[in-house]
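Only one protein chain is missing; all other protein chains are in place.
Note that the chains take the letters A, B and C in the order they are written out, and that residue 1 is the start of every chain.
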């Protein structure tokens, strides 16, 4: 990989980490309503995906994808702060605060929004892909699904339908080892989710989701494969999330140490970059500038007004009004 | 296979064929309400399953399983005519006429009833199997599912859960090539359903579902495997149904000829039996005696009274009465 | 064709009506829709070459091809998911769920996805999809092929529920549903498929959210849906002989429903019966009865009568099924009770 490409991805990963860390802090201070799931630890997987998805593609983010959402928003719309504002439930959010962390969307950024009924968009993604196919557009529709989400029956319906119709779907399976407290190998017939996907007969691959170079390369290959009209692709990222179950940590100590210290995607990329001769000061500056930007986003979100109360009854139907209180 | 075993299965197959043919006739005459699907052409698959399932096992029949239902009812309860009466909606039916063709059950015969929402019992079967496992009973719980039914998401949820819990489930997948009008290879990523099942890591096999000797042997092996505590088993039967889509025939002529003439399970068994030295007169007598019995069942069903109207509001709840009209 | 039917396209005026079956009227609507809307496609089980379990999509596969008339496997959740996704990017999918009873398989997609994408993403997406499905009992279909499912969706904001009672409305409402930018659950009562009536040729729409006065009357208002409409009309005929004048309202759209037409009628008649095939408790009749009572409280001469199915699943045996489904006799006696009661 070119040094500059990697530097860009490094910067992206810092955007995600800074975003999530600042968000965690604000959440703990009671400034963010609802629930919080973060993508901390999964920055390489997310940055790799975001870097290949165009504004004309579509992705369905899951509950840990604030980072991808923010990267796409910033890159394609120039206003990543609107993702932050959405999480604060503010009028300036991408959905005017009506969606929140679990339902932030901006189709112009390719972001079709999470569906907090985990995995339901494994079905929805088919329709976006089908529309591209019918219209002859070379767009990719990507469903980002956790290992746990794979338990849903829609996994089967979706992969099967994508296969028989040769749809341009990228299944980005983020296998971070657990669904809340359920270890992937206990919740599934195989700890390698790819084993459950292979039977559908389309392209499948696995990658170290914390190795940004490998992840970026494999996502690129998968998306290219799909764009060429070769049908769906299943790509499993092996990664790990910092967040345990809500508050506590329940995973073995050695495992925690391995992923947080020895296999941190940002530290790993940092080492590669240094080995490529990038100055540590420059790397630190990258981090700092992303942290600064995120603090601006936080400030923006906090200062933004709450949505107009009329929003409460707006957009239930296109063709009818709903009466307010 | 022993001659007497095969003779028994031959007789069983005739029971099924006679049942379905008489039923078709009565349906055409307007004596059978609702819809009709028959198991004609699939007698070997059905007889093979029925012969190994004990009254203490459980099976969930699908819409073509009158034959299995009748065999189980006759064998374990001595009153197969109650299956016929159920299809006529009569008081003497196994469900007093409340279930009909798509919902005939008698747990004492191991028959847990069809669920006409095709495939929903892929989930239900897990519970019966789990109960056996928790109670330490060596019972098998069998879900009989068509190739089309495999499209349902519950396929994945069920196979996965059966795998992780090592449940005593037999998936008897009756691949007759079509779901109504949808050819199996067009509706699924693979025309071999087993390809979709292999990823779950438990035992899978395929068999010619029209070859009673092969089918009987493989069902026996599968059930033995499960009873020994080895967990689930997926067995795919390649067969074909005489019934097209409702009335018409839409399948290629050569295909129809092959299955109906060259690969008829009963004719094939007849040949084997003759080669074993069984007299043709004896074989004809077997057919005739089954046909006679079925006509008695038809007469029984026709003469039986309709259910008492009080049944209409009975058994909605265990703990509450529902008011009649 | 009911009188509130609009002829929305003056360029292509509807030709004069001729007797057409409900099924054919629906088929016409789909055909016209497919011609008119390049973004429209059909999706469902056996809707292609076979033309659908009830022949509603007959000939369309041959005419429009397999890309726009898409046969699917038995994957109800994926069918509706596909519709939602495609609709989110501006397509106009029309799905067929073979029997309404199977909507349980895609309930999440309808309730949490189709009905909510417009709202939760602040209007950035719409979900202009139609889910056609065959509902209702009366043919020995048993517990999983006979249900009336409007009650499953009545408490779900964001969804539109359409329920025609005659061929002309079937066509006009289906075209209006296809045109609507809201997600529509389109209920086709199986007992109506073979009924015939005057249907104008060509393109026209019947407005969503508007009830029709199927028969004018002065003594009592009967609000009915789907198969209960012809039953209510027959009941009205029967009672006319006794000098009771019954106004019959065909609700046509169940959600959001046309309270205005109902309340105006009841303000005039002072008495009402609501007739719906689904079980009584928590059904459509409850909503209508509550609304009429609440808003016509001072005009009402007697409590509103509710005619519904009994509170049971639907048994297979024909006499049992007959026992639990409502019919003309029940409407007649509910009208009598309501007329005789009162203060």
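Here is the rule we use: contacts are C-beta pairs under 8 Å (C-beta built on N, C-alpha and C of every residue); 3 or more make two chains touch, one makes a residue touch a chain.
Just so it is clear, the model here is predicted, and its values are computed rather than measured.
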Option touching the unshown chain, where B:53, B:123, B:150 or B:204 are the choices: B:123
Contact with the hidden chain (one of C:284, C:307 or C:331): C:284
Absent-chain contact - pick from B:33, B:99, B:177 or B:232: B:99
Among C:79, C:111, C:244 or C:266, the residue in touch with the chain that has been omitted: C:111
Listed residues A:177, A:265 or A:307, member touching the removed chain: A:307
Positions on chain A where the hidden chain makes contact: 33-35, 89-90, 95-103, 115-119, 148-153, 179-182, 186-188, 245, 250, 306-307, 309, 311-313, 316, 322-325
Residues belonging to chain B that touch the chain removed from view: 58, 94-96, 98-99, 103, 105-107, 112-113, 115, 117, 120-132, 134, 141, 153-154, 157-158, 160-161, 164, 311, 314-320, 322
Those residues of chain C which, in the complete complex, touch the missing chain: 101-102, 104-105, 107-112, 115-116, 119-120, 142-144, 151-152, 154-158, 255-256, 278-279, 281-287, 289-291, 293-295, 297-298, 300, 302-304, 306, 311-313, 315-316, 343
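We take it that only the chains that are shown with their structure count from here on.
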Chain centroid nearest the full-protein CA centroid: C
Centre-to-centre distance between chain B and chain A (centres being mean Cα positions), rounded to whole Å: 46
Multi-partner residues of chain A (each touching 2 or more other chains): 153-154, 157, 160, 164
Multi-chain contact residues (two or more partners), chain C: 72-73, 75, 77-78
